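Removed from the display is one protein chain of the complex; every other protein chain stays in position.
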Amino acid sequence: MDNDSLYFLSNWANVESGGNALLTMWNIFKHISIHHYLTVAAIIFTIGFYGVIVRRNAISILMSIELMLNAVNLNFVAFNQIWGLKITRAAFTSNEDVLTPVGQIFTIFIIIIAAAEAAVGLAIVIAFYRQRHSVKVEDADLMRW
Amino acid sequence: MTSMEFSPQTIDFTAIMPIIIISAGILVTLLLPFAAKGRAKIINPLVALIVLLAAFISSARIWDLGRASFDGMYTADNATLFASFIFIIVAFITVIAITARYCPFLRSPDGEGLFASPEVFPLMLTVVVGAIVMSASRNLILTFLAIETLSIPLYVLAGMNLSSERSKEASLKYFLTGAFASGFLAYGISLIYGAVGKLGYHAILDACSPTAADYTLYAGLALVAVGFGFKVALVPFHAWVPDVYQGSPALISGFMASLVKAAGFTAILRFFGEGIVPLYGIWWVAIAIIAALTMTVGNLMALNQIVLKRLLAYSSIAHAGYLLLAVLIIGKEWSEKGVTAGAPLGDAMQCAFFYLAGYVFAIIGSFAIIWWLTPSDKEGALLEIDDVRGLNDRHPLHAALFALFLFSLAGFPITAGFLGKFFLFASALSHGFILLVVFALLNAVLSAYYYLKIIVAMYMKSAPEHASLCEEPSPNPWIYAVVWTCTLATLWLGIIPASILGLLGSVSVGG
Partner (left out) sequence: MAISFEIVFFGVFAGIAVILAIMMLSVKSPVHAALCLVGVMIMLAILYLMLHAYFLSVVQIVVYAGAVMVLFLFVIMFFYSPGASDPSRMSVHFTHIAGAIILAVILLAVITGSFLLSGNVSLTEKPSAAQMTDIEKPIAETSEAPLTEETSRMIEKQNPQLVGRMLFTKYLLPFELTSLLLLAAMVGAVVLARRSPPAEAGSAGGDGND
């Protein structure tokens, strides 16, 4: 088979050349690519980051951290779509031990870690609540923050 | 597909034997309290000690063999093993010290509440496993998981003092910043994966090219560096350290300040040295600036601290700044020579490990003394410099040992701290970091001020009217063992460094 068809769906559609940047953007945008997924991941990560900074409730902060980790997962799955397939393809030809959907595996590990962090984090928040009757981080003020 | 065949025989079990032993120990120490009631609980820490000893021996047995397992993902080279020795000794000392508190008939009068839970031992062993894997890992997946395995039990250990509000507060703050940092680390790793396609350090090394700029990779590396920076508390990611070290039980603070810092720096040296060293020309400026900032901010903030634990926390930040010099040296050395398997580790690793070994004993010793002196009606988190005024008149031995640890942290001669700083700065100087070394020396002078402030208070001031310290620090043999071990190690490293340097000279990059 020829070099082009080796690539999974490597059919780069003919992009009409736009005169200005906006049209260029649109031309790129309307053909779905990994950038779309990365963009969504970046937006969600930033929202989570913002949430960690502005929220004062420990549980909300924890949920924002979960949001950040979810964005990371999306990033990994999207990148895996490139690398996993590329490496899979290499494995078909060279028979090397490179058949590795690393991105998906890392995503599973992140889900595990998120679960562990949620369990420990919520236990810490409960323990804090028992003594201070508050879940606000401003109330963690016995020592200068 | 044939090469994917996998069987247990392909795993090099000798390489991972230390972590297997400790993992078994985790299960035993977790289940044993249900079987052993009452005073028989002393068996729990004893098991932990035996397990650590066995792990130490099994690490020593593969010294110089350069074993690797799991496709080189886990490397038990001498650097890993030396780091493992540090972790295991630190854990050993801390377990002994906790035993003094934990066992009813060995308990000393103290004010930090009580480690009522036997779970402290499995959690500490989990931290040790995380630290060993972190130092051995050559794959970002494994590194990330090891960092989490190290961190999650530490969040709990920080809050282990069940009666103290400050302990809970420390736990909450540590958890929130730690989880936040994990998010950054993971995002950075995902970008590196996007740019490289694999997460092994060798693959990253091959993908790093200083000529062709790959911004995805750079962004990923920057975010990973931020994640690491949070874990080892580099400025500007240090804000959690003073609160967490102050609020946690003193022994756990010592454990964190020593073990986590050592593990973090071993992982950083490995990642920067074996992973992204071709980009040295790009990252060295950032690292140099962060090193200078970390030293300066740590020392300046420590100057006007009055709470002892906070002061030590800020000083530990400053020490992280000095240690960053080793990262620069290793980058310079290896970007010039190129990394080759089996090559001797060279100056940077030797200096870093010697420095770490010296620092670890001094900081644990200091926190152990603080814990020892804390009266039972007061929290260790509140012990101030004023409280140790005239300590020499009341408890000369404690004052002398505390002074020794502080001298070592400040870097006075005949202590390990002096030689550690000397080797590190000399090596940095010979690699051309003149400005940074001058800066570090100025900082070392600055730091001497606040260490001496404590020593002056202990020796030259009169005791306050109402004693705010332990009237009679317990003559507990366990705590004596801990403090004397730290003392002897500090002096030994400071007076006869050749023994350890000889060992470190043979430390090499694993194949």
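Should a chain be cited, it is by its letter among A and B, assigned in written order, with residues numbered from 1 in that chain.
The rule is simple: contacts are C-beta pairs under 8 Å (C-beta built on N, C-alpha and C of every residue); 3 or more make two chains touch, one makes a residue touch a chain.
Here the structure is a predicted model, which means the values were calculated and not measured.
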item	value
Shown chains touched by the chain that is not drawn here	A, B
Listed residues B:I62, B:L123, B:A320 or B:I363, member touching the removed chain	B:L123
Touch list for subunit A against the chain that is not drawn	3-18, 21, 24-25, 27-40, 42-44, 46-51, 53-57, 59-60, 62-64, 66-67, 70, 73-74, 77-78, 80-86, 88-89, 92, 97, 99-101, 104-105, 107-109, 111-120, 122-127, 129-130, 134-136, 138
Absent chain, residues of subunit B that touch it	4, 6, 11, 16, 23, 26, 30, 37-38, 69-71, 73-74, 104, 107, 111-114, 116-119, 122-123, 126, 129-130, 133, 139, 141-142, 145-146, 148-149, 152-153, 155-156, 159-160, 162-163, 171, 194-195, 197, 215-216, 376
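Please note the rule applied: only the chains that are shown with their structure count from here on.
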item	value
Distance from the mean Cα position of subunit B to that of subunit A, given in whole angstrom	30
Partner subunit B, residues of subunit A touching it in the complex	38, 45, 48-49, 52, 58, 61-62, 65, 68-69, 71-72, 75-76, 79, 82-83, 86-87, 91, 95-97, 99-100, 102-103, 105-106, 109-110, 113, 116-117, 120-121, 123-125, 127-128, 131-132, 137, 140, 142-145
Subunit A contact footprint on subunit B (complex, rising order)	1-4, 141, 144-145, 148, 152, 155-156, 159, 165-166, 168-173, 175-176, 179-180, 182-183, 186-187, 189-191, 193-194, 197-199, 239, 242-243, 246-247, 310, 381
